[in-house]
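Every protein chain of the complex appears in place save one, which is left out.
Labels A, B, C, D and E are assigned to the chains in the order they are written; within every chain, residues are numbered from 1.
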Amino acid sequence: MFVYEKKLQYPVHIVTPNPRLAALIISQYGGPDGELGASLRYLSQRFSMPYPELKGLLTDIGTEELGHLEMIGAIVYQLTRGLTDEQVRQAGFDAYFVDHTTGVYPTAASGFPWTAASMQVKGDPIADLTEDLAAEQKARVTYDNILRLSDDPDVNDVIKFLREREIVHFQRFGEAIQSLRERLNRKNVYYMNPSFDQ
Amino acid sequence: MFVYEKKLQYPVHIVTPNPRLAALIISQYGGPDGELGASLRYLSQRFSMPYPELKGLLTDIGTEELGHLEMIGAIVYQLTRGLTDEQVRQAGFDAYFVDHTTGVYPTAASGFPWTAASMQVKGDPIADLTEDLAAEQKARVTYDNILRLSDDPDVNDVIKFLREREIVHFQRFGEAIQSLRERLNRKNVYYMNPSFDQ
Amino acid sequence: MFVYEKKLQYPVHIVTPNPRLAALIISQYGGPDGELGASLRYLSQRFSMPYPELKGLLTDIGTEELGHLEMIGAIVYQLTRGLTDEQVRQAGFDAYFVDHTTGVYPTAASGFPWTAASMQVKGDPIADLTEDLAAEQKARVTYDNILRLSDDPDVNDVIKFLREREIVHFQRFGEAIQSLRERLNRKNVYYMNPSFDQ
Amino acid sequence: MFVYEKKLQYPVHIVTPNPRLAALIISQYGGPDGELGASLRYLSQRFSMPYPELKGLLTDIGTEELGHLEMIGAIVYQLTRGLTDEQVRQAGFDAYFVDHTTGVYPTAASGFPWTAASMQVKGDPIADLTEDLAAEQKARVTYDNILRLSDDPDVNDVIKFLREREIVHFQRFGEAIQSLRERLNRKNVYYMNPSFDQ
Amino acid sequence: MFVYEKKLQYPVHIVTPNPRLAALIISQYGGPDGELGASLRYLSQRFSMPYPELKGLLTDIGTEELGHLEMIGAIVYQLTRGLTDEQVRQAGFDAYFVDHTTGVYPTAASGFPWTAASMQVKGDPIADLTEDLAAEQKARVTYDNILRLSDDPDVNDVIKFLREREIVHFQRFGEAIQSLRERLNRKNVYYMNPSFDQ
Partner (left out) sequence: MFVYEKKLQYPVHIVTPNPRLAALIISQYGGPDGELGASLRYLSQRFSMPYPELKGLLTDIGTEELGHLEMIGAIVYQLTRGLTDEQVRQAGFDAYFVDHTTGVYPTAASGFPWTAASMQVKGDPIADLTEDLAAEQKARVTYDNILRLSDDPDVNDVIKFLREREIVHFQRFGEAIQSLRERLNRKNVYYMNPSFDQ
């Protein structure tokens, strides 16, 4: 079970409203490579992961990603606080506003509600961990792109923290898959499930 | 942020594998009225909820629902442990198995991956809380239906616990909307946002 | 069966083309809380609604919402009549135009085609009516938001009429659920199906 | 606007419950080529259809299809009335039941909720009418297939009526496109919009 | 099987970057009436098409459409080469950029990832060929609309080539359906499968 601790993993203090930027950053809330997909992927995969330390790794990272989801929500919320009428009407935010006002809804920047079709739980330890490596790389690129699109230092400071964490997670999943390969079969260069191929 | 506590909110101990039942109960993991939608709905709505005690209520219930999601995942996992070949092949589980083996994936019983289109964050306190009342009623009916479909006492004991919690949440959301109505306007029988109608 | 009467429930006469506004108002045609979802929800729920007067209420309101869907279609159509080349090319309408020209297509403002995943028919009278209360609140907020985004008096006059109707429907569904609760069990404060809990 | 007339276009009286058959016939309620898509397609296309008699044709057929949607809903409802516990649990209906009990929900037989992605409104008279020809052919095949899967004479009598109507609609759309071609350009064998090609 | 020939069916040489135009033309890559849907529709329908020459026709056109998909990809890629920071940030491209950088992803202009729900394989020769007629008409209109939105001669030269090919395909499918009708039943004006109606 989960316990809520009333603080963010890393502080979020945005001074300047910027609804267009909010409408882009929302992609890390509910977009194809965002924090919702990350946390749900890891917290779901852990059930069928056969080794306790890998189960624990998925639980740890999945729980941390829930905190990242919250941080992204806080950024979006703060970027849309106290908007003037004119800011609400600007082309980059009005399509979001008409259906969600300034609520935080899990959608991609493109306007597509989050779908579990963008993640997989394959029930196979090597396939699941390779999926996780890919997920972390894709999240890293999304953060790269947000940094290219934003020049708000308050936002970018938080985005850099989150991007750094994805890189750490990538490394931890890489170590996990390495240890799994060694455990399964030292010469299994194809990342197969050797029990099936015997 | 969230902290993981290594126990379930209520214990899950399933003795008898039953893949067909797993393929139905998965709907409370990733179906239209399941625990993923519940937790994400409440944890997302809280950002724009204007009163601290309502924000706190959404956080509390949303966090508890994350624990329910975990419990449903545990039920599905335990119902599909150690399957024989024949059990894997049975018509009610094979379509799930081919794409997810015995991993726990957020899908409806009908085979439709979870989509955020099944929930809403409207950024309006009355609309969001009324959505929450509906969500709890729909979750309650899904649990009713699972009880009609299952005769495994180990499963039903847990389902009854979860169903009971939905009823408590419904009551708490009902009290919240009542207090909000009183706060907004004692005579606002239409549940409108009075600031707009002035 | 349905009979078409060749007039709108309330007249729509838009003088000034405004494709950006059309691309937002389309959300009440095919968006998550729009008139298509409303009419289909009520006209579908009525089959399993056990009491004739509630079945009749769902049929009445569902049929009226079909007329609202038509009114929204008329607004979108009139806002995009006789566009100049420059108006067609403007950023707020070109993505819609490329795939639908100026046809009226059931999509959300965000560009997501309407999906039945945004509504529910639960086959339980209390759950279905609570869903309907939520639907009317969410539609009301969408109309609030359109009024915030539009300053065309021809449009706003119609939107205010439609918004008013949602409030009336909300009230009627509220009365229906109240009468249903009394019928089921006077002390059933949890809105449960008492037949299951005995 | 629409007026509801309290009778079906053609009577539906099913004697024998058959939940598996209901779970297949639902595809004509909310499946890719069903009556919801048909009615919404025609009632949406009419706004941009430039000639009054074609606008009227789309309105007429679209309104009739709303009545067919109602007939399919009645079939599904009657096939699932008064089910025994055992009938509810059978593999062909349980996945539907867990999320919708015996409510009538717009989904395909495959379990996929109806999506507007399965229809198009192109804002071009020739493209829209050709889409309508295809829609009627696809609906006709679905009814063919239901007749192959069902041996209930009460059901098949109604399905044959509906199938017959699709064939009549196909013929009427064929005549409409023929008259449109003649109007646009007698030699336009390519079904193009000649205004663009000049 | 397929063999790749390292050239485009028709050359693509775009000089001027234009990310907004790229974000519209992408609809012919992954939009509802684009080249992905076209090729997949024809290459899938051919399996159940009963006559060798129609099977061959579907294979030929389906294979050509794969080459058109490649040409559209090349247009999108060339329109987004070497963007300046300012061009990346412009409102019409930033939502795409945040999730895909300048990669070519199969999405509609509206931001909706391609879905097979927008095509059908009905397993009936007349229904499938009528669907194909509609598909070609809808693709033709999309190209019409791109020509209305673009004033880049390098782009428009290629779009005109592709549009011309859709018209040729429409004519070939029209001839195919004509020969099929004659083969099935000379008087079958309703385009039915006569084997079912006997």
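Heads up, the rule we're going with is that a contact is a pair of C-beta atoms (placed from the backbone, for glycine too) under 8 Å apart; a residue touches a chain by one contact, two chains touch by 3 or more.
Please read all numbers here as calculations on a predicted model, not as lab measurements.
The chain not shown here is in contact, across the full complex, with A, B, D, E.
Which of B:Y77, B:F112 or B:Y143 touches the hidden chain is settled by the complete complex: it is B:F112.
Touching the omitted chain from chain E are residues 1-5, 7-9, 30, 36, 40, 43-45, 47-48, 59-60, 63, 66-67, 69-70, 73-74, 76-77, 99-107, 113-117, 120-124, 128.
Interface residues of chain B facing the missing partner chain: 85, 88-89, 91, 94-99, 101, 107, 110-113. Along chain A, the points of touch with the absent chain fall at residues 32-33, 112, 115, 117-118, 120, 122-124, 126-127, 130-131, 133-134, 137-138, 140-141, 144, 147, 167, 170-171, 174, 189-193, 196.
Quick note on the criterion: only the chains that are shown with their structure count from here on.
Central chain assignment: C. Criterion: smallest distance from chain C-alpha mean to the mean of all protein C-alpha atoms. The pairing of chain B with chain C is characterised as same-residue: of all residue numbers used at this interface, over half are used by both copies. Note on chain placement: the centre of chain A and the centre of chain B lie 21 Å apart, centres being C-alpha means.
Chain B and chain E, compared by their mean Cα positions, are separated by 41 Å. Centre to centre, using the average C-alpha position, chain A and chain E are separated by 33 Å. Multi-chain contact residues, meaning those touching two or more other chains, occur in chain B at positions 32-33, 112, 115, 117, 120, 122-124, 141. Contact topology of the protein chains: irregular, matching none of line, ring, star or complete.
All chain pairs in contact, by the document's touch criterion: A-B, A-C, A-E, B-C, B-D, C-D, C-E, D-E.
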